[in-house]
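A single protein chain has been omitted from the complex, and every remaining protein chain is retained in its original position.
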Amino acid sequence: LRVLAQAAAPAAQPEMTADQWVAEFAGGAEVTDGDGVTLTAPEIAENGNTVPISVDAPGATEILLVASGNPVPGVAKFTFGPLAGNQAVSTRVRLAKTQDVMAIAKFTDGKVVRAKSNVKVTIGGCGG
Amino acid sequence: MADNVKPRVRVPKTASKDEVITIKTLISHQMESGQRKDKDGKVIPRSIINRMTVEFNGQSVLDMTLEPAISTNPYVEFQAKVPESGEFKFTWYDDDGSVYEDVQKIEVA
Partner (left out) sequence: GFGNVTRALAQQALTQDQLLQFDGFGNLTLIHITDCHAHLKPVWFREPDTNIGVGEAAGRVPHVVGEAFQKLFGIAPRSPEAYALTYPDFVDLAKTYGRMGGFDRVATVVKAIRAARPDSILLDGGDTWHGSYTSLETRGEDMVRVFKALGSEAMTAHWEFTFGTERVKELVEMMDQPLLGANIFDAEWDEPAFEPYKIFEKGGLRVAVIGQAFPYLPIANPKWMFPEYSFGIREERMQAVVDEVRADGVDLVVMLSHNGFDVDHKMAGRVKGIDVILSGHTHDAVPEPVLVGKTIIIASGSHGKFVSRVDLDVQGGKMAGFRHKLIQIFSDVIAPDADMTALIDEIRAPYADKLSEVVGETEGLLYRRGNFNGTWDDLICDAIMAERDAEIALSPGVRWGASLIPGPITREDIHSVTSITYGQVYRNEMSGETLKTVMEDVADNIFNADPYYQQGGDMVRVGGLGYTIDPNAEMGNRISGMTLLRDNSPIDPARNYVVAGWASVNEGTEGPQIWDVVESHIRKLGKIPALGETSPITVKQ
């Protein structure tokens, strides 16, 4: 069991909300939840400071990663060049608490598609 | 200026023509988020790698914008198509203006 409370994050500066990040990325296009984007994240983060996230969006031109529960929700934007082998990337992110992580992908036909995955950030301890 | 910034990348030495290869990159960097406070309660200023680009023989593979939520020692894994022998050029841009580079050759048999 972990007993020391995690230090609370300081209050965020006036910042864009997760929705604002998504809207800015979408540039006015409708954002749909659906097929075409696969987000892979652990069920429970082993370490909230370094959570592996993978996203795969075949045919996408750009992908935005958003951590909806972070003080700054934007995480990263990936723009794929002509020599990209595919439109899949993996990285590691900080999650301040249990939350939905989102990947939003933009396609050449103008579609913008979102995938979500809930990642639990736990205090931990104990076991069988 | 960030200390001890060291890029490391894993790229295969050889590939066949138009093969899609996996590339992994790591750069040691504290990625100070600008959200933390020091012992005296003062906010520690943000200092992060904010962009990474990957090119092959001058053509873009990936252009990534990083925010403070990217973990310490940013790790990125992706795939690239290799049309010919040449060089991958990796570039990282630091908030403090520093630019770090790494170059990896690959032979197409």
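Labels for the chains are A and B, by order of writing; each one numbers its residues from 1.
Here, contacts are C-beta pairs under 8 Å (C-beta built on N, C-alpha and C of every residue); 3 or more make two chains touch, one makes a residue touch a chain.
Since the structure is predicted, the reported quantities are computational estimates derived from the model, not experimental observations.
Across the complete structure, the visible chains that the omitted chain touches are A, B. Touching the chain that is not shown, out of A:42, A:82 or A:110: A:42 (per the contact rule at the top).
When the missing chain is restored to the complex, the residue among A:16, A:29 or A:123 that touches it is A:123. Think of the hidden chain as still there; on chain A it touches residues 1-5, 40, 42-44, 46-47, 52, 90, 120, 122-128. The missing chain lies against chain B, touching residues 10, 24, 26, 75, 77.
FYI, only the chains that are shown with their structure count from here on.
If each chain is reduced to the centroid of its CA atoms, chain A and chain B end up 19 Å from each other. Here chain B touches chain A in the complex through residues 20-22, 33, 35-37, 43, 54-56, 59-72, 74-83, going by the rule given at the top. Remark: chain A residues 9-10, 12, 49-51, 54, 67, 70-72, 74-86, 88-95 touch chain B in the complex.
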